[in-house]
Structure formats: structure tokens, C-alpha cells
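Take a look at subunit A:
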Amino acid sequence: MAFRNGLRRGMSGVLAAAVVAGGLSVAATTTLTGTEAQAADEQFIPLLVYRTGPYAPNGIPAANGALDYYSLINERDGGINGVTLAFEECEYRYDTKLGVECYERLKNQGPTGASIVMPLSTGVTYQLNPRAPVDKIPVHSMGYGQTAASDGRVFPWTFTFPTTYWSQASAFIKFVGAQEGGMENLAGKTIVLVYHNSPYGKEPIPTLQVLAEKLGYTLELLPVDHPGQEQRATWLQIRKIRPDWTFLWGWGVMNQVALKEAAAIAYDMERLIGVWWSSSESDVVPAGDDAIGYRGGSFHSPGAGFPLHDEILQTLYGGDAAAAAEKNFGEVLYNRGLLSSVYTTEAIRTAQAKYGNRPLTGAEVRWGLENLDLTEERLAELGLAGFTPPVKITCEDHEGNGPVIIQQWDGQNWNIVSDWIEPMQDVVRPMIEAAAAQYAEENNITPRDCSQEM
Partner candidate 1 sequence: MSAEARGGHPTPGEPMLSVEGIVLRFGGVQALAGVEFTIHAGEICAIIGPNGAGKTSMLNVLNGAYQPSEGVITFKGRSRRRMHPRTAAQEGMARTFQNVALFKGMSTLDNVMAGRNLKMHSNFVACLLPAGPARAEEARHRAYADEVISFLEIEDIRNVPVGRLPYGLQKRVELARALAAEPDLLLLDEPMAGMNRGEKAEMCRFILETKARFGTTMALIEHDMSVVMELSDHIIVLDYGRKIADGTPEEVRNDQTVIDAYLGVATEDDD
Partner candidate 2 sequence: MTVLTYITDLYNTFFATRSRAINTVFVTVISLLALFAVPTLANEYWLQAILIPFLIFALAALGLNLLTGFAGQLSLGTGGFMAVGAYSAFKMTTAWPELDIIAVFLISGFFAAGVGILFGLPSLRIKGFYLAVATLAAQFFLIWLFNRVPWFYNDNPSGTITAPPRTFAGVMITGPEAAAEVRYLVALVLLAVFVFFSWNLMRSRFGRAWMAVRDMDVAAEIVGIPLLRTKLLAFGVSSYLCGVAGALFVFLYLGSAETIAFDVNISFLVLFMIIVGGLGSITGSIIGAAFITILPIFLTNLNPILGIDLAVDLAKHIEVIIFGGLIIVILILEPHGMARLIQVSRERLRI
């Protein structure tokens, strides 16, 4: 007992010392990093990743893809026009609070501070969108986040390209209409949306509702609470409703369970279509062969069959396909991470053309993003011909009107099974502008006048 008391006293001392020392050292690192002598020709890019926790299966491949492209640029080209990319990962377990902490920690690093941030989480995006204009760091939420932010007049600092949930929802309807032999045949059909019961999951509802009114199909909504490990009731309802089509808007374990449950009620997999965050390799793994035929949206191709992949394999992995596979090489989310990095580097390139080949500030990169014009030719130069459609960003439109593609699981791989489907801009864009206007009003934002921009 005496020992324990001694230990306890000792511990309290150690603890006090540790807290003080810890505090000081945290202070030291965070204050020092700003002034730390760093190579002056580095462009700093923070990487918010989640390789642990409940969403790690999605976070890992995405992070690996993003990382690999930056490494390739540095190793192969020595950076962008001589400006090396400095990047640092920050693990946040898909926890919004930790994500914001990561952002705060990294935003002032590098000679020019963080030049762009890709939160990889809708929750964190919502936190950062209002801060971006203050911190002067652009946010690129690629295919997630706040769809309304596609209106660049209200959200000058947020970019949603190449496409958004609302566009995707309208593209799904177009795809389904085509499968039914024409949009007019959708009348009288029933579509069920199984969605993650959160703002993310609710994103497509307005679009689908507007289209339901227009096209005459019935929309049934079935929310699934986080984390979504138990969906028996949901799928029983689907059995009862017997929908013609089911859209799956899930995330994490919810996807895996949904596919299992769909199989369990012998639901026709061909009639189940997942959002692009519900159709990666890890989502279909537990269901195995039962998931064959399942389709999902995307805005880029799956697989490792592009010239860029070859270069990565050779440059970074020395041609070792097995080692690359360990790093999710060619998986859907790997490719998505890759694409995100391609957009970033191209935006920096665009901005460098205006500001010179030096590390750029967030404001300068923002200009690069807003003036990004990624053409077919440029994509081919990058080794990505046909990987994703070209995209052009303007002051008003931060989404780029990106089309959506449908892929299908064959038990081994995801394969493209559709052409690029243009979203219904006539429906989606007005909704975006209305939502942005509401946001502007609530937050006392005066939309900028794009005709004044250069």
C-alpha cells in the first residue's frame, strides 16, 4: 500500500510535469512550424486522412491514391514547374472535431501556408466552408460536401467539381429512365432511396422529389441510422414495397450490410444502384458473389489500366504489382484520391501560369481552381485519356457540370457499363442557386458579381 501511495505521489508529479512539458512542446511545435526554415520553393498541401476508425476502409485507399500522385509529381518531375510539393498527412478518424484540429494545425505550415484543403468528409467540409474566406484557403470537396457551394458567387472559396450529389441523383434518374426504355416510362414506377440518416444521406432527396413530380414515379424514403449495422427492417420494407429501382446512399459499414441484406431478400442486384461512396471494392467485399450485378455511380473510371497508373507503378513501386496492390492500387477509391490530386496539381499549374513558378498562397491557388480548364488533351497528356471527362470551372459554376458514369461489379472488378451521363442541369442548377441564395441570406453574405471578376 505504501508502495502504491508512493507511486501515486510520484505519478502525480510526473503527470504534472508531463502536462507542462507537453503543453510547452505543443506550443513550441505549433509556433515554430510557422517560422521553421523550410525550402522556399515548396508548395505545402495538407492531407486530412482517416486510416483508422470506422471509416478507415474508405479512407485508406483514398489517402493512398492522393499521396501516390503527389509523390509521383515530386519523384518524376521534381515538383510542379520546379516547385516541390510538401505534403503532410493528418489522421482524424473521420471525426469532425479532430478533422478541424488537423486543419488548424496544418493551415499555417509551409512557406505560404496550406494552399488548398480537401477534407474528404462532408462534416468537415461544412466546418471549413465558412472559414475558407477568412483563412483564405480554398476548399475542394470533390463529389461530397455542400452541394449549394457549387454556386461560386456565394461560395468563392469552395469547389465541388467535377460533380455533385444532386447532379448524380439526376443522372441516376436518367440512367434508370434509359433502362426502362425512355424517361416517359418512369411514370408509375417506384424508386426507393435507402439513405444514411444524416445530411449526407439526405442530399439527393430534394432532387429526386422534384424529378418525381416531373416524371411521375413514386419515391419512397428509407433512412438508416448510423452506423447501419442492422438493416433488416429496411429491407423488409423494400420487400413489401417491391420497388422497381433502389438507390443506396450509404457510407461505411452501412454499404456492406445493405448489400448483404439485399442479397438476403434476393433483391435483383441489377436494380440496386449505389452512390459513388457506396460502390467501391470494400463495399462489396463481405457480400462476395452475392453482390454481382450491383451498380454504382462514379465520376472516373475504375481499374489500373491508364498510362498514369503505369507510370506510378514503375516510378513508385518499381513495377512490383503486389506491393502496389497492398496500397489499393487501381481500386475505385484509390483512383478517386488520385483524381483529387490531379485536380489540385492542375489548379496549381494554372495559377502558376498567372503568378509565376513559385509556392503559391491559398488565394492564388483559388484563382487557379476558378480558372481551371482540364481539357481532353491535357488529360491525355497526364495519361488519363478517358479516365474522366474534361472539366471547366468558372466564377459562377464551381461544379463544372460534371457528368456521371455507372459502373458494375462482376464479382472481381468494377466495370464501366454506361456512357457519361450528363446531369439535368435545368433542374439541378436552379436548385443550387436557390440553396446558395438561402445560405447567403442566413449568413449575411453578399454574392459577388462574377462579371467583375477577371
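Quick note on selection: all candidates are chains of the complex that A comes from, given by their letters.
Note that a contact is a pair of C-beta atoms (placed from the backbone, for glycine too) under 8 Å apart; a residue touches a chain by one contact, two chains touch by 3 or more; residues count from 1.
Bear in mind that the values here come from a model prediction, so they are computed numbers and not experimental data.
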{"item": "Touching partner of subunit A in this complex, picked from 1 or 2", "value": "2"}
{"item": "Subunit A to candidate 2 touching residues, read off their complex", "value": "4, 7-9, 11-13, 15-16, 19, 22-23, 25-31, 34, 49, 51-52, 56, 60, 89-91, 93, 96-98, 100-101, 104-105, 108, 123, 126-127, 129-131, 133-134, 146-148, 197-199, 202-203, 206, 225-226, 431, 435, 438-439, 442-444"}
